[in-house]
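First the structure, in the form of structure tokens, and then the observations on it.
Chains shown are a subset, placed as in the full complex.
Chains here go by letter, A and B, matching the order in which they are written, and residues are numbered from 1 within each.
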């Protein structure tokens, strides 16, 4: 079961890497939102492999066919379904499956879970290909948030041992984050970005792969989003971010670093800025008690290195129950972190958009009178 | 809205820190499970403040009154509700609220969200007191898992700059983890534990607080639990773990460290051990593609330092919209990490138990024939 996610904005994803298509149904976006389709397609192209040196050789158009939910480019309030055809598949590359599960892949648990019936070719439903459908939904959520004055942007914070400059958590330079998307590896420090690019190429040359850390910022949120106990911003956002294949860590604000500080250093003092309540620092990443506090929301997401590598690897033959060596031939990315940036932005946006719509329904009586 | 969590095992938590009581309803535990109530109460006492040097001075019995769902100590299959009375409250300590939100606390977003109607005394519904109800449910999930041969245990991995020895991710010493619960600060290395204890006392002496990192292990899971895309183990477990107040980071296996490795170093090779498929290493923390792979599941959870500290802090008066200084008098823990250990174990257990029950419903046709 793949499951859906969200309460007022629900998302269901479907499809397999080597099946007919992948797609998504996003349900709950209010009626009347004009969708900027060219912008949405450009957003998806940030995720696309374009035949360049850093990405897989599998080339797909990645253009959505939107089946429902839009009329004249405006949301109707009904479910929005988009389908992306799979065209460039080489299923013959996966003849070793299901007998020889690839290390680091979902193959083995998927075989056990499905008694062998799951479609494993190219990773099946567990493939990074599904993030295309996810990004489609995320792109819509980003446009919704933008219509409310909220912008979300990410950069590569760490990759191959190279560190980019973190964003200023109090006054993030959203324009700089947007601008660095034009780079091969989007980093605020172009030198770091170039070193990261080289690290990817080095790994690729070694038939290997690298992981990395992404930093995402959501700027412009009001205070009070989030529905703790169980639907606090961190919980909902983490459920989204950990749904991205290859994510192994999620942190907000100082994250694991927070564990090293004393309360007096960590607590963000309040102040009044431009007539609004703000905090002087932002160790909390804009999140207190599961709710937004009006400061920028800052998340960090750790991606493991791409599991598919060209080097020989040790695995087992499930039929023989004996060890064997495996060389994976399928095309793959030496690093998925760069292509994951829009996916991660979209995942965070989906979480925030869902909580935004919930907050509308939960608006207190007072506030309603004040409208 | 506090929300419930879970699909086949759902949990709803209620109550405020200074209200009549806190409690939980856990729904979905199969009928016929004998609950070990003394063990459950002992489990909850691991979380209790017992008047010792490391915890808050607020002393509560923390004994559950179970209202439903058990007959002669055995689950009926109906919702299990437990209530914990609040007795030792000093609401007068919170006279500065709602005007002067405490830095690092949920006060400010809660005021904005609720237009001032939320109960803020002692943190209200956002208080760590709610983790008592959460732990009750977690304790039941732990007993369910134990009946299936799955054990879950945690220790303090980092605290106040001191590091404990991490567990062996391939062969975790579950007995050692259980044994160290007797220490003031449960660490595998007693010297580290003692240094951590001292770090807490130092912070307390300075009217300050410290955070820390908890490592949790779930041993004995079969391969194939988890329902990705959106209900993979990481996503479901993270939603639970981030629901614990003060958690700011969650990682599985190598976590953020995974981002620094190459695929050839990270991918866990398969082997055959005792006639079963296993991996030689366990960088993945027992989780591939959102599913368990049969190896120990290993999570790390970062807790921020307790927000309540005795030092003067800078805040604002919301009525005056001007800065002011605040000294919080309420009783509080200099460190919540130790008391959080059973809460975190329980949170992970709830996630795994829910996925276990889902896996029963999702069992493939083949496997059913094979029973």
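In the analysis below, a residue touches a chain if its C-beta (ideal position, glycine included) is under 8 Å from a C-beta of that chain, and two chains touch if they have at least 3 such contacts.
Since the structure is predicted, the reported quantities are computational estimates derived from the model, not experimental observations.
In this structure file the homo-oligomer totals 4 copies of one chain sequence, with 2 depicted.
Criterion: only the chains that are shown with their structure count from here on.
Our note on geometry: subunit A versus subunit B, Cα centroid distance of 25 Å, whole angstroms. Interface of subunit B with subunit A (complex): residues 1-5, 7, 11, 13, 101, 103-110, 112-117, 123, 125-126, 130, 134, 158-159, 161, 203, 206, 208-213, 222-232, 234-236, 238-240, 242-243, 245, 247-256, 258-264, 266-272, 275, 277, 279-280, 283-285, 288-294, 300, 302-309, 311, 313-316, 318, 321-323, 358-359, 362, 364-367, 370.
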